[in-house]
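Below: one structure in structure tokens.
Every protein chain except one is present and positioned as in the full complex.
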């Protein structure tokens, strides 16, 4: 496509997240919301009225047959991500797919291969990577501000919508796993998962804890919970030089950087080492407040027009799904560590 | 002893916690601070001046030889709890020992037996059991306010003093494990522990996570951390009727009780159950603000004079040590679940 | 009009607030967004595209000439409220006007008279009256939960947009004055105002304090500030039985009701009275989270169709403007109390 061209987009799935995608594509100068697709006509109706210029259908194939259509955005249940993404790529359309990318690493690899063969853009909707806060954290770590990273501790809990097709790990953890994957240079090697299910008759975990190991002494941990009374979305990153707390819910103090740490005296001898503190100032950087989804969609359009590699490409989606799959296996194996 | 008698007390160990014990025993109407004991004369000195009526010695035996002495309080490093407590009990003195009670269940059982044989009071300093907040939580749970308990999630992190003889689990977890042991009627059956050590040359974990299983679907989890930039001391308890958050650091909103929960429609069929929320009011009970240590020491004196069983007796100390020991084993076994 | 009829609405002013009005009228089942009006064509353009069914004009008269048009919503600068509202009422259209209703009590009275003569609905956009929180507060006070009201203390500060036509009192205070007018049954009798202007060359106060007196010993106070580093929007209401804090910015603890107060012993003799505290529980009622503007616009439509009196009618608008005008006079008179 010529970089000055308009990207014609189809939104597949008009449920919870779809409308946010419609609004952003409709408002983007270089994209055009051409198709709204949902198997349920009732869900299509209100949006058809809101976006009169977009055509609607309950049959994805009909839209894919449109030669003017360049890209499809898939915002449907997890179990349908793979077949729908494959169908779109096969039809020669660029694809932005919701997280998690699919239900297995094998499916992810197949989509990556397909996109590569057809020279198409394949991007995963890891929205948090496009927030000013997370980008700031990545920059701080890459600039060495925190020093060597010791641990990554995440808590994402609230009274959340119970899903029927996936448990709380597949529903919430992708957010924090994709953030970790984005800001840390190292990759985890093993994961152990513990969880419980409190809905009588259901076998879907509503609370879970993931512990991740790395090649070195770094440790990462995630608490995801659909049944917590209060909303907490907090990541603590501990480093050898500084430590930071990312509170996603804080309106104007999202990132706090603590100039605190440990000073080890004579660490050679574990019997005589002395750990002392260093307590300096705390500072809260001002972060860009552009809507993440707007930045992400602009990036998607750019990648298509400029043939660039997305920051949240298929490989990133695959890395997250590999952790999720290993965590699921660990749950089945009574919490033992499973190689990622 | 006659219930109107004064209990003569020796404080063993004049380090970090000892002075708090001295102050409270010296101020208690039915106790008398008779002896201050520490192997290091330098640590004895300042307190001798502050409490002129108390005798001082670096030799515990000298104090134990005092026929007027009724009880000893042991506030020394963990590794010395067992030998010192045994020595005091053998000498016929009542004992209040710091948490954790000792380094192994076997040692705990030996102390319990010894105290029983000699009809002596053996109490463990599980201070939090004597706070107004924790007592309120116990009452709420026993009154069925929360319904069936689903999970107990605890976070105790800050920039903490690095210990040399014990890791962060033995240092911080006893607080939260003793609270759980006190407020829940059920007992955990297995524990899995993950941790990491970031002090070069040391082998002592400074960050750790414990996951506990119960006979039913209850799950408990503990995050303890010496290397966190901000202080967090928060316990979330989820129940079938209500949920509560205990924030130890909040000056006047320590306990928040959320009238929130899940309403399951047609839960028989896991394919068709529907989980809905119930969101009601939040309420913050006014809690008794008496100093926990004052209430605890009064209880210790009462138990001695009235021959009562302490709320934090040797059995409670043993239950906590059994979890700690199993957690330590789990750490060595790469995080697998270990029977408690 | 028949109650089943659709109310055809014109939005006058497409600046900061206008779009919120458009969105709500366009989305309301019994209203229809028929006209978009702004003197500046450039401001009309984007909204014309967004609402293709609405006609646009830079000349209010053109829209008022439309016999199908029932009502006009005025979201323009304060100085234009009176002439525009008068023009709309004269043309026989119902009117919803932004706060403050106008620049003087005389203007307010003229609009009230005009609406009465022509049997038209005249409503003022006191948005906060339609929030679940403020309605809850009104109910609590009317139910006597707080007892006799002692004081009403309001703080509304942040780094705010500097206005050129009005000072911070006319810009921010109407919010809190309208809330006070709504929840308290008593009316203030006098106001004293202090302020300062820190923009070189400007004479418009950017920080101000209002103190209001009532017939009894009630006192009300308002701090409004365009130049504060952090956003604070908090109202404290002290009563003889209970006290409450309304924190508009708190996501889920907007209203805190403290069962705290004073117990006076032997108050007859001012030399011997003894004031003691009563400290009970704190409780946070769950408040309706419906968007205030949606509820307000639904109320406006209802009032038109059912010929009801709006909760925020012209009289309410007048009462607020009378306080603002007296406060302005007090500023000019060096802060002396001015009768309202």
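Note that the chains take the letters A, B and C in the order they are written out, and that residue 1 is the start of every chain.
Keep in mind that, in the parts below, a contact is a pair of C-beta atoms (placed from the backbone, for glycine too) under 8 Å apart; a residue touches a chain by one contact, two chains touch by 3 or more.
Predicted model, so just to flag it, every value in this text is computed and none were measured.
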With respect to the chain omitted from the figure, which of C:29, C:52, C:67 or C:200 is a touching residue?
C:200
Among C:61, C:106, C:279 or C:332, contact with the omitted chain is made only by C:279
Touch rule applied to chain A and the missing chain gives residues 252-253, 259, 279-286
Absent chain, residues of chain C that touch it:
150-151, 153, 155, 157, 159, 162, 164, 192, 194-204, 207, 209, 211, 217-219, 221, 223, 225, 227-230, 236, 238, 240, 243-245, 256, 258, 260, 262, 264, 267-271, 273, 275, 277, 279, 334-337
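In this section, only the chains that are shown with their structure count from here on.
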Report the inter-chain centroid distance for chain B and chain C in whole angstrom, where each centroid is the mean of the CA atoms.
53
Tell me, which residues of chain B touch at least two other chains?
279
